[in-house]
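As you look at this complex, bear in mind that one protein chain is not there, while each of the others sits in place.
Letters A and B mark the chains in the order given here, with residues in each chain numbered from 1 onward.
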Amino acid sequence: MSFTSSSASPAGSALQAEVQQFYAWQMHLLDSGEADAWAETFTEDGVFAANAHPEPARGRETIRAAAAKAAAQRAEEGIQVRHWLGMLEVRPREDGSVLALSYALIVNTPMGGSPQVHLSTTCEDVLVRGEDGGWLVRDRQVKRDDLP
Amino acid sequence: MSFTSSSASPAGSALQAEVQQFYAWQMHLLDSGEADAWAETFTEDGVFAANAHPEPARGRETIRAAAAKAAAQRAEEGIQVRHWLGMLEVRPREDGSVLALSYALIVNTPMGGSPQVHLSTTCEDVLVRGEDGGWLVRDRQVKRDDLP
Partner (left out) sequence: MSFTSSSASPAGSALQAEVQQFYAWQMHLLDSGEADAWAETFTEDGVFAANAHPEPARGRETIRAAAAKAAAQRAEEGIQVRHWLGMLEVRPREDGSVLALSYALIVNTPMGGSPQVHLSTTCEDVLVRGEDGGWLVRDRQVKRDDLP
């Protein structure tokens, strides 16, 4: 499994800082319900796979629609979601892409209520540089800890 | 909203590392009940505003007194508080100050009991350099996710 295979080529500090900022920005967009801008953080042919779903979402439009639907549902329920990503390993690869391994917690807070740790997952991303030099997700594999 | 506006000028790795260390240090002080040292991490005229309070706290002395009171109350209740700050975006501004956008979780652990995620918030700081070159909070806006 990638999370425990040898880490021959750890990231330098510049790359690690870039990736950390990318994730902060990406999660701020997601949790603010900015589905369009969120979709733009994936490549045009980006893939979002999860062990909670039988089929991966493929392409920006599918990813955008899924985020918009989730945001609408949370708004209706009066729940503020926060995605926390941490314990991040950044591994540059020879083709210029980056393998980024992390944990994620999803914390839900209902209006007037207490925060709940809704889900614990791992996140395995392949990141590539976009035309403006920033990072984009080409492939994301999310695995919920409560599912096989 | 600042959390989703375009991030034209992301921080370099040196600045990001400085700000991360500043927050770790600042939260260690707060959670250790070091109200005096905590207040010194704000500018003399520092502002601490929160959607949980009708009026912002203005100035070090007010900020110090609020922290001291909270620390005394937690000690009486036998609760250890931990402030976790994460998903940090650091944006340098032209005047040399820094806009720092983050999420915060407040985790409370009662003596002999289990940790509870007490609050989930956003934190929007304006940081400025102090005389010794370190960072200080000039303005903090904390918004609890459970409040409008």
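Keep this in mind: a residue touches a chain if its C-beta (ideal position, glycine included) is under 8 Å from a C-beta of that chain, and two chains touch if they have at least 3 such contacts.
Computed from a predicted structure; not experimentally measured.
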*Candidates B:Thr4, B:Thr62 or B:Gln80 - the one touching the absent chain*: B:Gln80
*From the listed residues B:Ala49, B:Ala66 or B:Val107, report the one that touches the chain absent from this view.*
B:Val107
_Touching the absent chain: which residues on chain B qualify?_
13-14, 16-18, 20-21, 23-25, 27-29, 32, 34, 37, 80, 82-86, 107, 109-117
*Can you list where chain A touches the absent chain?*
1, 3-4, 7, 10-13, 16-17, 86-90, 101-103, 105, 116-120, 145-148
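Simple rule for what comes next: only the chains that are shown with their structure count from here on.
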*Just curious, how far off is chain B from chain A if you go by their C-alpha centres, in Å?*
25
